[in-house]
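Below: the structure, in structure tokens.
Selected chains from the complex are presented in situ; the others are not included.
Labels for the chains are A, B and C, by order of writing; each one numbers its residues from 1.
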Amino acid sequence: MSAALELDMAYVRQVVAAALAEDVGPGDVTTLATIPAAATCRAQLRTRVAGIAAGLPVAIETFRQLDPSLEMTEHRRDGEPMDAGDLLLTIAGPARPVLTAERVALNFSQRLSGIATLTRRYVEAVQQTKAVIVDTRKTTPALRRLEKYAVRAGGGRNHRFGLFDGVLIKDNHISASPDGVGGAILAARRAVPHSLRIEVECDDLDQVREAVEAGADAILLDNMPPDQLRRAVELIAGRAIAEASGGITLANVREVAETGVDLISVGALTHSAPSLDLGLDFSLEGV
Amino acid sequence: MSAALELDMAYVRQVVAAALAEDVGPGDVTTLATIPAAATCRAQLRTRVAGIAAGLPVAIETFRQLDPSLEMTEHRRDGEPMDAGDLLLTIAGPARPVLTAERVALNFSQRLSGIATLTRRYVEAVQQTKAVIVDTRKTTPALRRLEKYAVRAGGGRNHRFGLFDGVLIKDNHISASPDGVGGAILAARRAVPHSLRIEVECDDLDQVREAVEAGADAILLDNMPPDQLRRAVELIAGRAIAEASGGITLANVREVAETGVDLISVGALTHSAPSLDLGLDFSLEGV
Amino acid sequence: MSAALELDMAYVRQVVAAALAEDVGPGDVTTLATIPAAATCRAQLRTRVAGIAAGLPVAIETFRQLDPSLEMTEHRRDGEPMDAGDLLLTIAGPARPVLTAERVALNFSQRLSGIATLTRRYVEAVQQTKAVIVDTRKTTPALRRLEKYAVRAGGGRNHRFGLFDGVLIKDNHISASPDGVGGAILAARRAVPHSLRIEVECDDLDQVREAVEAGADAILLDNMPPDQLRRAVELIAGRAIAEASGGITLANVREVAETGVDLISVGALTHSAPSLDLGLDFSLEGV
């Protein structure tokens, strides 16, 4: 497994347990009433549409928390492309836990596969340019690590994970600095761990020039049209990382990439990706 | 406040605390470095587009957890329509906590307003029919109560909250019953609290007939075209609640409603609603 | 295992962990001081009196949390009758964890067996009537699911698990309705998930008539003497479920059942059942 697809299973266990508690509560009354405890089943998780797999280990953990004795075989790895109808996961064992876990397992894998699939479309749109697609902090509360994992599964790269592992000086921060951008950068240099780069959000070329001269490590070029982005890249001239952000769509991402920026951050990857349609085909065996 | 918009603030506090822990971690290094502790601000949460407000109390709780001294005024109540540019919330007080909380407050209110806005479009599409728009269990893991609240803010009604407060007998459950639908309904009647209705998922009219005759309280009509729905409604003849489900879109929901069903459940309300574009206008005051 | 005796082991693990933390705290100083770490034992959980077994898997979990290597054999299943002296559970392995867990294991199994035993007496008292014995929400805070499980082990059925999975409109709720019972029922119909039945508490026959006519799904007949119950059952005439509640004792439950009610709810099952006397016979083996 590459670094990109490492998943912290302790965190996954917690998130899955919370989701199961929310859905199952005091009990899946339907399944308990209608399915005998001894009944066994065979079930297949399949995708109904093409896309990129993400979240299969989370689905597996969901089933496993309800019954560690379930036997599961993974037919796709996260990050792999899927065609409509592809088999992703086979599950065999007691029927009750499979039916009880089904919805939570799907909720996770559909959302994460949806993010990975949308990410892949952006990544493919910028192929053969040097631009890298990155995510933002516009993620679902309490699921950020999973959603950023799905971005990696789609071939994207992660921006900072929170307010703690990266400095991003925005207009509002600069407004408190008596010495403008330069003062804000200097203040950050002095206060933050030296392990962090300092990025500055710029709205126009003057700000870009000022930030680069003040020693910014990266420049977030906010909502600039392609022409302006191109001039910004020339102005930066490799002295800082150039990140395009704001208003990026599948329709314009290629044009943005061709301006020569290093990174393109896309909030929609996580805040507006539709779920991917996966389904569980279930067949009862012994009763 | 109507029943529809009651929000369990103890639950909100927990969810907000988890989201802040995830985003802020050991500290918002940028804000701490660039904004003096004594700086104060005025900020306005506005919507960039038209829609239905939802999640403002969650945004307020987010700011308040970072600093209980912030003064906030709500200009819209959840459930109210908003025009592009409308002011939703005014915040005044220390600048640091406002900047640190901004993203989390937006992540909550954008997602919830997105759900409420989409729900309202479905609700309006079925006006003057008797059909009620309801949600599903296809929600974000661990945020279900918030998302179901947003559905209510949009004018929809809630289906069951989990596997514990409603019986929904599906194909897979019936497959374990030696006596088919009737046996499954009987088994459920005997085992579940009498406070719960028993709903049965049916794919065709024969199943509908069988379920109604076996005494089902509600019938989920799964993926049926309008003609078939109409015949199912006639067949049920008021003896059970008729719920249409599966494949519902804004394009076809009116036609479905006109078949005479009581409820229309729409998974997309929660699993695929895009975020609504809200933003925070911030201005530094005293420093 | 039937639906009745399904037990959510994730919940059990949490409850047991809390109980052990409370009792053992920083350490069982007596056992650590007097029993060598290498000592092994054989222990037998037996009942001192006749009754119905409940909570044996909870006792097993208690021992297992202190030492997963303990070997345990269950000689009775929950729900089975026991005679005085019967062997319920054999435990073999390290001596320290057995002695440290003993009290917590007994506290759980004695309480739950007490509830099951009392429930069984009520259930037997109404045999050959159609009445079903159900529990109430008068349970021990934070142990409700376990206590409702014990009621099932005793042969009873569960009423709703909380305020979320059933509607029970009482006097106090009706008092807020300008249109009386009918208005309250209508308000509930509109607001609650359609998966829930609507039950109304009635003190006299006029209220029963009003509630049935307003379409209540179930009627709780509160503190009515047998004659009145009988008339209420006639009046309801199968249009709603009839539940007798209030003032039920072992002395009068048969008479109540013979009035033709569907359900009899008994708070004493959980709020006042005495513990059943179980004991652990311990013998040290290797030291």
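Keep this in mind: contacts are C-beta pairs under 8 Å (C-beta built on N, C-alpha and C of every residue); 3 or more make two chains touch, one makes a residue touch a chain.
Only a predicted model underlies this, so the values are computations on that prediction, with no experimental measurement involved.
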Identical protein chains in the complete assembly, only 3 of which are shown: 6
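The rule is simple: only the chains that are shown with their structure count from here on.
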Most contacted chain pair (by C-beta pair count): A-B
Fitting subunit A to subunit C on CA atoms, where both chains share a sequence, rotation angle to nearest 5 degrees: 120
Farthest chain relative to subunit C (centres taken as mean CA coordinates): A
Chain whose Cα centroid lies nearest the overall Cα centroid: B
Approximate Å spacing (C-alpha centroids) for the pair subunit A, subunit B: 22
Centre distance in Å when subunit B and subunit C are each reduced to the mean of their C-alpha atoms: 34
Numbers and ranges of subunit A residues touching at least 2 other chains: 24-27, 32-33, 36
Parts of subunit A lying in touch with subunit B, wherever the complex brings them together: 15-16, 18-19, 22-36, 39, 95, 99-100, 103-104, 106-108, 110-111, 114, 137-145, 161-170, 172-177, 184, 187-188, 190-193, 196, 268, 271-272, 274-275, 282-284, 287
Interface residues, subunit C side, partner subunit A - complex: 1-3, 6, 8, 10, 145, 148, 161-162, 165
Subunit B partner contacts - residues on subunit C that touch it in the complex: 3-4, 134, 157-161, 164-168, 187, 190-191, 193-197, 199, 217-218, 241, 243, 262-263
